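Only a single protein chain was left out; the remaining protein chains are all shown in position.
Which chain is which? They are A and B, in the order written, and residues in each are numbered from 1.
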Amino acid sequence: MSKIVNRVCAGLFLDSVILMQISRSITRLDGVEDAALMIGTPSNLDLLDNAKLLARASRKATGGDLILAVRARDETAAASALAKAEILLERPTVGHTGTTTLRPRTLRSAQDILPAANLALISVPGDFAAAEARKALRAGLNVMLFSDNVSLSEEVSLKREAVAAGLLVMGPDCGTAIIGGVPLAFANQIPQGAIGIIGASGTGIQEVSSLIAQAGYGVSHALGVGGRDLSDPVGGISTLAALAMLEADSATRHIVLISKPPSQSVAKRVIDTLAHSEKPCTVCFLGADAPSLPDNVSFARTLKAAAELATGRSSKNKRPEFKSVIPPVPPGRQRIHGLFCGGTLSSEAQVVFLDQGVSVASNAPIPGAEAVGSGTSHVLIDLGSDEYTRGRPHPMIDPTVRDEELTKALADPTIAVILLDVVIGFGAHPDPAGTIVQVVAAAGTERPIVVASVTGTDDDPQDRRTQVAKLVDGGIVVAPTNADAAKLALSCLVRDD
Amino acid sequence: MNKASDQQKSGAQIKEKTVQQSLLNGPPQVINLGLASFADELTKQGTVVVHVDWSPPARGDVELANLLSKLNE
Partner (left out) sequence: MMTTSEKVGSNIRKANAEAIRRILEAKPVLIDVVPASEAIPALQEGMILHAGPPIDWGNMCGPMRGAVTGIAVFEGWATDLAEAEQLAESGAFSLNPNHDFGAVGPMTGMTTLSQPVLVVENRASGNHAFCTINEGLGKVMRFGGNDASVLKRLGWLRDTLGPALGVALRAGKGIELKPLVARGLTMGDEMHQRNLGCSSLLLRTLAPDLARTVDDRTALAEMLSFIGSNDQFFLNLAMALGKAIMDPVCDIDCSSVVTAMTRNGTDFGIRVSGLGDEWFTAPVEMPEGLYFPGFSADDANPDMGDSTIVETIGLGGFAMAAAPAVAGFVGAGTPSIAADFTRTMGEITLTQNPEWTIPALDYQGVPTGIDIRLVVETGITPTINTGIAHRKPGIGQVGAGVVKAPLACFELALKALATRLGVR
């Protein structure tokens, strides 16, 4: 037989919503059949009565009274429910935090929150990226388009719209930018300085800006433009816009332009524009022969050379950690196998090989290099290309792809030297050196020589010094720059011969 | 015809210089759409950033999204 227990609290008024909430939590208690907390108005008394919740003594209650009514399995359950109700009444808001983490759901409402915003950083899936970028441009925002899989025609239309609105589109597939000292997406902690960088490649910007920082200089801004910007269809729209910006920027005293070889007509337009610049410029078209250049423009074959030209000094690194002892190449091995997270770093390594007269193959070959499967023995792989990253994270974020390829290469008896890049900085894996060392250690002693370089700075979250030390401790030969690592790999073979 | 469009272009470039200057005039103020980690990194560095809790427009319905983009043009 169920038991109805009431308590009448005189002169206690609480919002009916709070009362309903408490009623609900009491009703859920074990042994409770029904419960209600109500002000004792006549209509409420009827309600309670109809719900078989009203004790006879409570019929005298008035609108100034609060009735705590419980119908429960037995006296004990009813009493504990009433006790719980009283606790909740004392602190009706108990158990809730007052903070809210509501985030805007659209660019439009984000702009309401931050009307001074001047840049949209877009990394939504490629199918939606162009539409979001267009919204951003229409809202008067510059765009850094990290997303890839944006069609060429979308890219052109976005960039044209941006120019008409006096805005810049960085990307698509723009992984790196530094604006006013702020690293965006995959970038490194670089001191502010006088060198402005424009790059059609993320890791190219990272290597050059890191080498500039290592040499004791700084970067004013680094603007990505996307890998296709200097192609014929796009026509260098963003490169030219970025050049105009850096030209007008008083903090920028030297301009570095990094790209894979551009189309001839676009290269001409860019160089004509540079000729009118009042600032000294360095051009690095990785893999292209030096074009004829105006007096204020120098040409760099490699990223390393670009950094040297921009800073005006050679980045010869005399740090002790690079004095690694290079072990002899195991007998019978002749191949160099490169596994790169940075596509531009793989291009730079190819330049080094070709400049030394060594033929090389790649899945992303520069002019003069062969395609993979052509029978060329030295192979430099860009693990960031679609065939490795489709449906998987980029190896800079999650090294699984590289770990797998590295494990295979370590077990390959034809490989003499494995060449690696290690890219650190914001957005990158927290400890790429650590994972490489683990994989290499698992291969045992009968393995190829592993040569690596670390792209980044001592101020990066991963700390370049720490990463280098880990690699050296793990038996990996570390070169000061990516170009030096390629040279070092070649010299191992030469020594062996 | 060509001359007119050239004039238009140079007009656009003047505007371009004045407006684009503002992107490089100080630390950027960022609206982040997509990877939340980018916004987190920027916040850690003290950059002003608002992260959008983004989801595909029209819940990913291609036909509706297409109509929307045309109605929004």
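Please note the rule applied: a residue touches a chain if its C-beta (ideal position, glycine included) is under 8 Å from a C-beta of that chain, and two chains touch if they have at least 3 such contacts.
What you see is a predicted model, and the numbers here were worked out from it, not measured in a lab.
The absent chain, not drawn in this view, touches the displayed chains A, B throughout the complex. Taking the complete complex into account, A:18 is the one of A:18, A:114, A:139 or A:326 that touches the chain left out. Among A:5, A:69, A:329 or A:468, the one in contact with the hidden chain is A:69.
One chain of the complex is left out; on chain B, the residues touching it are 55, 57-59, 61, 64, 67-68, 70-73. Remark: the residues of chain A touching the chain excluded from display are 15, 17-18, 20-21, 23-24, 34-36, 38, 43, 47-48, 50-53, 69, 93, 96-100, 102, 104-106, 108-109, 112.
We adopt the following convention: only the chains that are shown with their structure count from here on.
Separating the centre of chain A from that of chain B, both taken as means of CA atoms, is a distance of 18 Å. Across the complex, chain B is touched by residues 103-107, 110-111, 113-114, 116-125, 128, 131-132, 135-136, 141-142, 146-147, 163-168, 179-185, 220-221, 241, 244-246, 248-249, 251, 426-427 of chain A.
Chain contact summary for the complex, chain B toward chain A: residues 12-13, 15-35, 37-39, 41-42, 45, 47-48, 50-57, 65, 69, 72.
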